[in-house]
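One protein chain is absent from this view; the other protein chains keep their places.
Our next item is chain A:
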């Protein structure tokens, strides 16, 4: 499977993500793994439900890969995001970036997760003991007034 940016309702194979970016001219592979947290501000999460607008989400993930390639020319990026029912500590997102040197790999993977939270059409629904809620706008100083988030908003977010 050659896909590098995908949404899946199955568990993500982390090793597979890493293998896709390992290459001879890279001296660094940085991974970011987002997992389901049990407590947020003291409130216990039972499980999460993720929903995605799959074709557009995959397109936006590819776009993030292209943005990374523009900023860090030698970076190779893989991003996988899961949907459906996720229990505590399940892996929701995996980002793997390889670059010749470590600094770029750290920076690019950070860029990828921030950008995902900004503009990729994926939503999580919290299921608590006393109710549920679709979560939105985790970056509280982000404005959607113009309809489209831009990179500058992302950096300031």
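What we mean here is this: contacts are C-beta pairs under 8 Å (C-beta built on N, C-alpha and C of every residue); 3 or more make two chains touch, one makes a residue touch a chain; residues count from 1.
FYI, contacts and distances are computed from a predicted model.
Chain not shown in the complex: UniProt lists it as "Molybdopterin synthase sulfur carrier subunit", one of "NADH dehydrogenase subunit M", "Nickel import system permease protein NikB", "MoxR family ATPase" or "Molybdopterin synthase sulfur carrier subunit".
Across the interface with the omitted chain, chain A contributes residues 34, 50-53, 55-57, 59, 81, 92-93, 113, 116-125, 134-138, 142, 144, 146-149.
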